[in-house]
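Note that one protein chain of the assembly has been removed; the remaining protein chains are unaltered in position.
As written, the chain order gives the labels A and B, with residue 1 at the start of each chain.
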Amino acid sequence: MKIAVLVKQVPDSTEITVDKNTGTLVRDGVPSIINPDDLAGLEAALALKDKDDSVEITVISMGPPQAKGMLQETIARGADHAVLLTDRRLGGADTCATSRTLAAALDKIGYDLIIAGRQAIDGDTAQVGPQTAERLNIPQVTYVDEIIELTPEYAVVRKALEDEEQILKVKLPAVLTTLSGMNKPRYMNCMDIVDSFNNPVQIMTYDDLVDILPQNEIGLAGSPTKVHRTFTKDVSAATETFDLPAQETAELIAKTLKDKQLITK
Amino acid sequence: MDFNLTEQQKMMQKLFREVAENEVKENAADVDENERFPKESVEVMRQSKMLGIPYPREYGGAGADYLSYILAVEELSKKCATTGVVLSAHTSLGTWPIAQFGTPEQKEKYLRPLASGEKLAAFGLTEPNAGTDAAGQQTYAVKDGDDYILNGTKIFITNAGEADVYIIFAMTDKSKGTRGISAFIVEKDTPGFTIGLHEKKLGIRGSATSELIFNNVRIPKENLLGKEGQGFKIAMMTLDGGRIGIAAQALGIAQGAIDEVIPYVKARKQFGRSLAKFQNTQFQLANMQTAVDAARLLVYKAAMAKENGEPYSVLAAEAKLFAAETAMDVTTKAIQLMGGYGYTRDLPVERMFRDAKITEIYEGTSEVQRMVISGAMLK
């Protein structure tokens, strides 16, 4: 059973702040981490491997060369192989171009099951998993919070919806997208850390995919969505103290919340 | 000369930091307050293969280096000195003698479960009348057919009751003094072996420190470690290594205290500005960090000497002496910088201050370290 786990290196968005004086994003010193939903997916794969020795886990990431360190850490957690898809020509890709590239790489690497995090905490699109499934023409189950059973033919999973959960049986190969709350990811371990230095991250470039992926379908050129403009959220360093009767206090707070769109229906 | 950690050591350090920050830290106050053994932390260490870091793969260890193990003690001790000493006593004192002096059979039977983390180890040398002066041992073992019969009492034993395997020193020939001491591997459930009084301590209050009582305990001769009469040598060599572990614990406590002080002095305002803006704060912090960094160099150097098979007895003594005194000094200053809040149990520095004191005492007091260092100088 070959399980491919898709991961992304992201800035820890819980550490990102907007400078209250300049209104710009503070990214200095923000650590890079494995995207939490992806880490849950890796843990789900490792848990399957704990139960079944025949499971072979390949972790795949598309990103800049720095993502190599993160991939080595996945080996230090127990993954068997790691592949980094890195190439300037792949840069600037939106989810549409990214999914084409990942699908081409997956075709080359081989898979029986693909596990991806539901969404990344930087882009928050939740699109790469389903779009990769579409490119590979295989079924998908998104928002998975438990993998209940895995056989060579099918997987039984629990999917979290807004107000209920479904137990679904999906034919393999398939893409599952996982939620960060579904498990507690294991730490690296000293033994696999040592081994990770003898099991280098494999590097793939566009040259490895050129026979099945036209250049106009990758990177910025292959991306139908374009960023028109960006701006940071409205934060303020100003402080003001009011001494008003209770009713006026309540009214002013409610009005402020309404103006700031913090009261929603 | 290269003062940098290798890539592998850096990755190990990252793991230890994650475990310390996410698992060990949240229990530290409770472990101290309720004087309870940090079982959850030991379980995470077991899963992360941290209980056999420097031991070979063929016996279930991680097959990593000695400095990586020292980094583990340092990082854990930044958040919880109790957890640091559990790892140090297990790795340096309880497991190392078997790895170093054990027969292949002893290694298979004992080193494998200890290095893989299935079992925990302890070391029993100290007695009411024999601390650093090990020649005063009153525990004795008498040969009886294929066994030894062990009688006596050990005190202040770290991991007592929690450990499954104990390295116990006993007189096998009183007439030979220290050359009459032998080392034995004793299993927890051996009939006649009981855990006695649990000590109530100033610091490292979650570490299990108790008496070991041996009453006609029958030990098979296969569990004699090394040869008869080699016990004293085994004990002294083990303690040399153990000192590097305690030095790392002291280093961790000191750095942990600085790590607590920095956000505090930035946030706390007095006379209209943060404490961090006062020159007294700045100079104190500079002195504290400089001392800790100097201690770190000594500790890592001793660890590297041990890893490289070079003499490390004096280096270990220097590292422990300096790191322990630095820990005491830095935690004292840390409380002073934090004032009344620092003195309360709301913040962890008062615990660090109490924990620091033991590093000047166990596995050889600071005075003993000075004896070791000057002894080598005046030889």
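Just a few scattered comments:
The rule we apply is simple: a contact is a pair of C-beta atoms (placed from the backbone, for glycine too) under 8 Å apart; a residue touches a chain by one contact, two chains touch by 3 or more.
What we mean here is this: contacts and distances are computed from a predicted model.
Of the candidates "Nucleoside ABC transporter membrane protein", "Transcription regulator PadR N-terminal domain-containing protein", "Electron transfer flavoprotein subunit alpha" or "NADH-quinone oxidoreductase subunit F", the chain left out of this view carries the UniProt protein name "Electron transfer flavoprotein subunit alpha". In the complete complex, the hidden chain is touched by one of B:P263, B:P311 or B:G375, namely B:P263. Counting over the whole complex, subunit B has residues 29, 263-264, 267-268, 341, 346-347 touching the chain that is not drawn. For subunit A, the residues touching the chain absent from view are 11, 13-14, 16-18, 25, 94-96, 99, 121-131, 133-135, 139-143, 156, 160-171, 174, 181, 223-233, 235-244, 246-247, 249-258, 260, 262-265.
Operating definition for what follows: only the chains that are shown with their structure count from here on.
Note on chain placement: the centre of subunit A and the centre of subunit B lie 41 Å apart, centres being C-alpha means. Taken together, the subunit A residues at the contact with subunit B in this complex read 72-73, 76, 186-194, 196-197. By the touch rule above, subunit B contacts subunit A in their complex via residues 7-8, 11-12, 14-15, 18-19, 44, 47-50, 52-53, 57, 62-64, 68.
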